[in-house]
Every structure is written in structure tokens, then in C-alpha cells.
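One structure follows; several queries about it will come next.
For this view, one protein chain was removed and the others were kept in their places.
Just so it is clear, A and B label the chains in written order, and each chain counts residues from 1 on its own.
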Amino acid sequence: MHDFRPDHPGPIDGWPDAGFDAVLHLLDRQIVDSNGQLVGKVDDIELVEDPDGRLVPTALLVGMAALLPRFGAHAFRSWARLAPAFAERYQPGVVEIDLVDDVTSGVHLSVERDGLLRSRIDEVGHPVRHRLSTLLAMRVDLPPDAGAASHHARVLDVRLRSRAGASGVQVGALLVGRGRPGSMLGYERSPERGPWLIASVVRWLHRHSRLVEVGDGVEVDWDAGVVRVAAGAAVRPVVDRSADGPA
Amino acid sequence: MSRLVVTLSLLLLLVTGCLVTGCTVSQPGPADWRDQARQTLDDVSSEVATARLVLGQLDAGKVPSSYGVTMAADAEEAASKAEEKLSSLQAPASLGGLPDKVLSLIGRATEAVQQAREAVVDERYDVPHLRRELGRLHAALDRRKAAL
Partner (left out) sequence: MKRYLAVALGVLTAIGGFVDIGDLVTNALVGSRFGMSLGWAVVVGVAGICIFAEMSGRIAAVSHRATFDLVRERLGPRVGLLNLVGSIAVTLLTFIAEIGGVALALELVTSVYYLAWVPVVALLVWLVLWRAKFSLMENVLGLLGLSLIVFSVAAWQLHPDWGHLGHQMATADKPLGESWTTYAYYAIALFGAAMTPYEVFFFSSGGVEERWTTKDIVTMRTNVFIGFPLGGILSLSIAAAATTVYSPLGISVDTLGQVGLPVAVALGKIGLAIVILGFVAATFGAACETGLSVGYSLAQYGGWQWGKYVKPQLAGAFHATIVVSVLLAAGVLMTMVDPILVTEFSVVFSAIALPLTYFPILVVANDPDYLGEHTNGRVTNVLASGYLVLIVIASVAALPLMVITKMGQ
């Protein structure tokens, strides 16, 4: 058996340096090993704060311990309580992001799946690790002049951009909008995408969604679970309206 | 997760609620009873016609006996189930002697279907008398249903 990849390049053309949306293009995607065998889903993504305070994706997290917290803390606790003796179940399996060879409709690894997944064992002085799902569960406090619905705003997606002066990507902007119902299904990426019916409904539901550039005036408070956006921060509409009308 | 649980249980409650209210006749009024009687007459008439058709096809050698036996047994079972459903329903007093008449006709029909099944199992296919009887009952059931 061999790794059977689509002939189509996929959403992240030029991995690992091209920008992409973490939720839309990576989260919940199928992980495939170098033999074409299926490993699991990208149940969560590990984000590490680098010394400059930038958030960098460092690993894919796999397994119930990564998936269940996304259903809520209660689901995870109940599951852990089922068999306390098997404590390793509380820790998700980790796939370092360097092992990802390419991202097409699946996440293709450069290694075999056997013995691949281990939990993270950190030494003293390790970097601060977060999970993407924690960021996605956060409330967003927007300034009143942002033009967005300031109530119930949440992080819907995280736009990753290539890092200046280093390989890989970092968190560049946050897609912020009403929490429910869910994401924009990719319709924010290309305004002309059909069918008209779904595209219109999604755009209407997300008419108040905004893209918040990470930088000055944007503070992610991991302890309080809040993203604070100050008045001067760069906030702009998600869909590029200039591409909409006739040229 | 708790939201999920709540949504799911609400949905489940709604569905059971609908089913329970939709599928029970608590105390049948005359109209309810007539509806059920019409339904039963329809069902039994269909089974009578089936039994007659199966006998005819067996006699013509168009159907192997195993197939005929299964069909005749199914018809008998369905007819007696339908009969039971109606007879277990409390008939409203205001209908007078009508329920008894209907039930006795249905009883005769079920019995004829049973005879048909016995004939099929015994491989007696040339039973013109029974076929005529089934035909008469079929017509009588339909007339009764139309008159209700």
C-alpha cells in the first residue's frame, strides 16, 4: 500500500509557509500516514506562545482527550471518570507539526502511524502551551465602534500567516462573530462561490462578523477566557466587498 | 454537552408526545369507531381478495406451493390481527346493533381466509366453492364499508 494523495494541491498550497485558516483548513481533517493509513482526525491544535508573544501552531492533537473538551468540560470529566486507572487517556496524542508533509483534503504525514502518537511530557521551563479550542471558546470584547455585534462575539476561526524571518506560520488574525450557528463554511474565502442560496444565507447570518488583526490593542487573556480588542485595533469586514460587484 | 443533552431529550419527548397522542384512541366516540371499522373492513377485504387470488394462481399452477403457503398464512395472520384490533375497541352504545353486524361479517371473512389457508396447506387448490364464498365476502365487506 502506498500513500494515495489527491492530484489536487488542496487548500494550503505551499505548506508549511503558506497562510491558511486553522479551523477551516486544518481542524477536524483526516490525518494520513506515509503509507496511506488513517491515523485519526485533527481533534485540536496546540498553540505555543513564542518569546515575542506570538502564537505559533506546534502540534496536532489527536484522541478523545483532545476531542471531548470541545464538547464541554463536563463531557471530558465524565469520560475521564469512567476509568480513572487509565490515566494516559487524559492526555491527547501529539503529532509535531514538523511531521506534516503536506495538507490536501487530508493531512499527510512523513512518518508511519505505528508508535507515532505519544503524550507530551514537558520538562521544567517548557514554553506555554495552549489549545486552539480554548481560543475558540473565548468571548471577544469588541470596542463599540467596531461595527460588529459586540454581544455574544466569539472567535470563529484563526487566520494563520507565514512568519517573518522563520519557517512556518503564526496567528495573524481572528475571525470574530456571533457564536451560533457555527462557522462560515468557507464562504468568507471567495465571494463568488455558489450555490447562491447557501452563500446568501451564510453571509446574512454572518453580516456582523469581522476580521481582527492580531497586534497592538488585541490582548488574549487565557486565564479569564477573554479576547480584549481596544478601540484602535485593526478590525475589518470579513468578505472583501470590493470583489463583489462588477469590476 | 449539557445543551446537547437537553436538546436531544426535548426532541425525544416531542416525538414520543406526538406518537402517543397520535396513536391512541382513548374513549372512542361513534365517529372514531366508524373510522376504525372502515379501516378494518378495508384491511380484511384486502386479505380476502389476496387469499382468493392466491388460490386461483395455485390452481392455475403459476405459483409454487411454498410461496402460496406463506402468502395464505400471512393473509390469515393479517386478517385476524385486524379483526382483533376492532373487536378490542369498546363499541359506543349509541351505535346500537351495528358493531355486532360488522364484527360478525368480519368474523365470517376471517374464517374463510383461514379455510383458504387450510386448503393451501393441504394442497387442495380446486375449491370453487371456497373461492366463490371469498368473492361474495369481498363484495359484502366493500358494501358494508361503503354503507358505514
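We adopt the following convention: contacts are C-beta pairs under 8 Å (C-beta built on N, C-alpha and C of every residue); 3 or more make two chains touch, one makes a residue touch a chain.
These numbers come from a predicted model, not from an experiment.
**Student:** One chain isn't shown here. Among B:Lys62, B:Lys101 or B:Arg124, which residue touches it?
**Tutor:** The single option touching the absent chain is B:Lys62.
**Student:** So that we can see where the missing chain sits, which residues of subunit B does it touch?
**Tutor:** Residues 4, 8, 15, 18-19, 21-23, 39, 42-43, 45-46, 49-50, 53-54, 57, 61-67, 69-71, 74-75, 78, 138, 142 of subunit B touch the chain that is not shown.
**Student:** Take the complete complex as the reference. Which residues in subunit A touch the chain that isn't displayed?
**Tutor:** These residues touch the chain not displayed: 1, 4-11, 25, 28-31, 37-41, 43, 62, 67, 70-71, 104-106, 182-183, 185-186, 189-190, 193-198.
FYI, only the chains that are shown with their structure count from here on.
**Student:** Just the number, please: Cα centre separation of subunit A and subunit B in whole Å.
**Tutor:** 60
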